[in-house]
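A single protein chain has been removed from this complex, and every other one stays in its place.
Let's turn to subunit A:
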Amino acid sequence: MGPRSRHTAQEGDTLCLLEINARSVSVDLNNDASLLIDIPDALCERDKVKFTVHTKTTLSSFQKPDFSVPRQHEDFIWLHDALVETEDYAGLIIPPAPPKPDFESPREKMHKLGEGEATMTKEEYTKMKQELEAEYLAVFKKTVQVHEVFLQRLSSHPILSKDRNFQIFLEYDQDLSVRRKNAKETFGSFFKNMVKSADEVIISGIKEVDDFFEQEKTFLLDYSSKIKDSTARAEKMTRSHKNVADDYIHISATLNSLSVDDNTALKKFTNVEGRVASDEELKLTELLRYYMLDIQAAKDLLYRRARALADYENSNKALDKARLKSKDITQAEEHQQQCLQKFDKLSESGKRELTSFKGRRVVAFRKNLIEMAELEIKHAKNNMALLQGCIELLKSN
C-alpha cells in the first residue's frame, strides 16, 4: 500500500486535514491482527497537532473492538516516559519517543516568501507557495509517520503491548493531560538524563563478563556516533538539493517572463527536482534519523544493565564488608541476591532484545535503501523524458 494523501490546505498555516496511509520506517509491524493501530487522521492547528489514534483489536482486555481517540504529541511523550520509568522493562529496548512536530522551517520560509512577494511575479509567487505547501505537507506526513511507528512498535512487542499505560493511552476517551507530567516531574526526568550521560562513562569503563555484551557495547558505541554523523550530513545534503530545486522555480519563472522559448518542461522539471529532494528526505534521512534514536534506546538498555552490574558488584562488596563486621549479614545477602537476579534478568532479556534489534535494523535498512534506489531511478527517468520532450520541441521550432 503506497502513501495516499488527500489534503485541503487553506491560507497560511492554520488548518490542514490529512488522510494518510503511509509506509513505516520499521518493519514487521502491524502483522498481528490481535492489535492493530494506525493514525488515519491528523489535524494541525497553529502549533498543535492532534492525532487520531485508531485501534482495532480482538483482545478482551479492551472494552471495544474498534475505537479511536484524539491524542497530542505530549501524550506520546508521557507514554514513553512512563514505560522508561517502569522497572520491569529495564531489560527491554523501549522504542524511542517520536520527535516533536517541527514546522519551524516551512513556517519561516513562508514568512520570508510573504515578505518577498513584491519582488516576484505572480506566477513565481504561486509556484513558491505551492512548493512551501508541499514541504509543509511533507513535514506533516513525517510527523504522523513517526508517531504511528512508535505505537506500532509497542503493539508488536510481546511484553510492552500488554502495558497498562499503553492501554490507557489507546482507550481513555478523555483528555489525558490530567495524567501527564507536571512541571516538577519534567524537571526530574531532565535531571535524570543529565546524570545518565555522566553514567555513560560507566558503561565504557565497566569490566564486561559476557562476550556478547562486550561485542554489543563496542559496536553500539561506535555505530552510534557514526550514524549521528551520517544523519546530520544526509540532512544537509537533502537541504542543498531542496535549494537547487527552489532555484529552478525562480529561473523558470523569469524565463517565462522573458518568453524566450517554451520552458514548460523546465517548469515540470522543477516539480520533479523538488519531489526528488523530498523523497530522498523521507527515505534516507528518516531511516538514519530513526535508527539514530533507536541506537540510543539500545544504548540506554546497555546502560541500565551496566548499572545493574555495578549495583551487583557493590552489593558484593557490601556483603563482604558485612561479613567482616559480622553485622547485617542477612540483609546484605538478600540485597546481593536481588541485585544478581535483576542483573541476570536484564542480561537475558537484553540479549534477546539486542538480537532482534539487529535483525530489525537490517531489514529496515534493506527495505528503505531499495525503495530509495527505485524512487531515484523513477524520478531520473521522468526527468529525462520531460527534458527530452522539451529539447524536441525547441529543436522543431
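We take it that a contact is a pair of C-beta atoms (placed from the backbone, for glycine too) under 8 Å apart; a residue touches a chain by one contact, two chains touch by 3 or more; residues count from 1.
To be clear about the criterion, contacts and distances are computed from a predicted model.
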| item | value |
| --- | --- |
| From "Sorting nexin-2", "Glycoprotein-N-acetylgalactosamine 3-beta-galactosyltransferase 1", "DNA-directed RNA polymerase III subunit RPC3" or "Centromere protein N", the hidden chain's UniProt protein name | "Sorting nexin-2" |
| Candidate in contact with the missing chain, chosen from A:Leu59, A:Ile329 or A:Ile391 | A:Ile391 |
| Contact residue for the chain not shown (choose from A:Met110, A:Ile227, A:Leu309 or A:Cys339) | A:Ile227 |
| Contacting the left-out chain in the complete assembly, out of A:Phe67, A:Tyr125, A:Tyr172 or A:Phe219 | A:Phe219 |
| On subunit A, residues whose C-beta touches the chain left out of the figure | 219, 222-223, 226-227, 229-230, 233-234, 236-237, 239-241, 243-244, 247-248, 250-251, 254-255, 257-258, 260-261, 265-266, 269, 358, 361-362, 365-366, 369-370, 373-374, 376-377, 380-381, 383-384, 387-388, 390-391, 394-395, 397 |
